[in-house]
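Here the complex is missing a single protein chain, while all its other protein chains stay put.
Each chain carries a letter (A and B) given by its place in the written order, and its residues are counted from 1.
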Amino acid sequence: MELKHVVGAQRISPAVLKRLFHTADEMRALVLREGGSDTLKRRVMATLFYEPSTRTRLSFEAAMRRLGGKVITTEAAAEFSSAVKGERLKDTIQVVGGYADVIVLRHKKQGSAAKAASVSSVPIINAGDGAGQHPTQMMLDLYTIQKEIGRLENLAIAMVGDLRNGRTVRSLCYILTKFQSPRLYLVSPRSLRMRKDIRAYLRRHGVPFEECDDLREVAGRVDVVYLTRVQAERMKGKCVRMNGRFQMDPSVLERLQQHAIIMHPLPRVDEIRQRRLVDIDPRAAYFRQAHNGLYVRMALLKMILAPDAPL
Amino acid sequence: MELKHVVGAQRISPAVLKRLFHTADEMRALVLREGGSDTLKRRVMATLFYEPSTRTRLSFEAAMRRLGGKVITTEAAAEFSSAVKGERLKDTIQVVGGYADVIVLRHKKQGSAAKAASVSSVPIINAGDGAGQHPTQMMLDLYTIQKEIGRLENLAIAMVGDLRNGRTVRSLCYILTKFQSPRLYLVSPRSLRMRKDIRAYLRRHGVPFEECDDLREVAGRVDVVYLTRVQAERMKGKCVRMNGRFQMDPSVLERLQQHAIIMHPLPRVDEIRQRRLVDIDPRAAYFRQAHNGLYVRMALLKMILAPDAPL
Partner (left out) sequence: MELKHVVGAQRISPAVLKRLFHTADEMRALVLREGGSDTLKRRVMATLFYEPSTRTRLSFEAAMRRLGGKVITTEAAAEFSSAVKGERLKDTIQVVGGYADVIVLRHKKQGSAAKAASVSSVPIINAGDGAGQHPTQMMLDLYTIQKEIGRLENLAIAMVGDLRNGRTVRSLCYILTKFQSPRLYLVSPRSLRMRKDIRAYLRRHGVPFEECDDLREVAGRVDVVYLTRVQAERMKGKCVRMNGRFQMDPSVLERLQQHAIIMHPLPRVDEIRQRRLVDIDPRAAYFRQAHNGLYVRMALLKMILAPDAPL
């Protein structure tokens, strides 16, 4: 059950997730109780971001620091680093691996994290590689569902919005096949439906799913509504008429079951209307979901860098 | 006397300032004696800068680190963060508030700090909101006057330069009304005089002020000369002829009282001529003023995050 590189969702087992979530619970208690610890005091994490993502970067850095670790960081590796002089990712990874004990990599190009892992002497954590994966987002999503709904089996989930380009919903589909009896509702405009490869993958793993184009039709039947950004620019003329069907608003809230939750990887644009009313509903879990990122990343860093240390 | 958000100067009382300055004195002694402490060891500060200001950011970060605290930072939130994807400030604040124990915010738009404070679960420190306020600059300015002149009452101050757009002099005016018997000389070109709202505010609070257009006329009568940048680009053709009247140079130095000081929020452009001669004059307090920023910000962070802890 040792963890080294964290590149994709496919390779992560429910057993590892279970252990990770248990540690995340301990991290939450630790932060609330005393803010942090010295567990990773002698460890250095490098965050190499070739593409900006302030939220993800700050979440990782806060996680490392709350465990007493050190951070070296570059906020815009692509623009400012020697990447401009033509340096290759593999060389950078080999050099930075001499300074740091773990590298968190964000890159525009799909497959970059795997490429980095192939030459790295230290663990690589994929913090998003283009249209590829973003496994720690998947982990915090699942952790949130576990905390809020109380189980990861027999889940009914509506995924809503731009399912064609959404990295997070793709990763969720992969991982959900590993748990018992999930049911999926894929709610999107026709032009943005979930890609073929994932639909085939779901079928192959016997996961029932239903495609539709109106959230209101399925809202009353699910445990989780997982919203994603509807990228207006890709929907062109049609978007005005269709938007309402893929948005959360008080009228959809009314149909939602009492125990259900609303998730969103953030940032949101206009997937939620009448924000104030929705935000205060106890089922709106997206800020709790974002906060969970801290505890899950703390747990992950500990499992990778100091698996046997006490908290 | 509890401090939570620090958004504007108006709400800060002389009593809080007195306590703050006392703590700042202790911080100065601490830094000189041993470099820092572990007082804020388990605390995380986020610096969210939507507008660059290296000096202010580094000052806050040095303050936090010298108290043993951790920092997560973004140097150019506007350009690199998910702000480009349309995320709203309020959402960012709610997310980052889940990672950090205090947020230092710099933003282009007036009112941003108040907006952030309205949704934040952790304290917000305004590090400048456009044409709005910059309360910690005001604090270090007052602290410098207290240290250098020995009092905050009965002060005669010449404010010089672009009084129309200068955020620091506006904040100073607000706070000076809370101390006994200030006298102000507002020295600026006609087109850059102090705005109506502040002049009305001074009158309402019974603070006598005089407007004029030549620093040499008043230099001999003040305790403090507070220079601000004369933004040449806004003065167009007139600036060449007028500049001399709003600049510090050895001839103005001669008229200055022995106990008086010269302040400047920095950076300076050409408000000071024959820099070398002026810089070595013991009355040139602007670098001491900048250094005081460290101690005042250390004091502020301690008062907000650990008011009851020993140093």
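Just so it is clear, contacts are C-beta pairs under 8 Å (C-beta built on N, C-alpha and C of every residue); 3 or more make two chains touch, one makes a residue touch a chain.
Predicted model, so just to flag it, every value in this text is computed and none were measured.
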item: Touching the absent chain when the full complex is considered, from A:Asp91, A:Glu254 or A:Asp270; value: A:Asp91
item: Touch residues of chain B, complete complex, unshown partner; value: 34-36, 52-55, 57-59, 61-62, 65-66, 75-76, 229, 266-269, 287, 290-291, 293-294
item: Touching residues on chain A - with respect to the absent chain; value: 42-44, 46, 70-72, 74-77, 79-82, 84-88, 91-92, 94-96, 98-101
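We take it that only the chains that are shown with their structure count from here on.
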item: Intercentroid distance (Cα basis), chain B paired with chain A, Å; value: 40
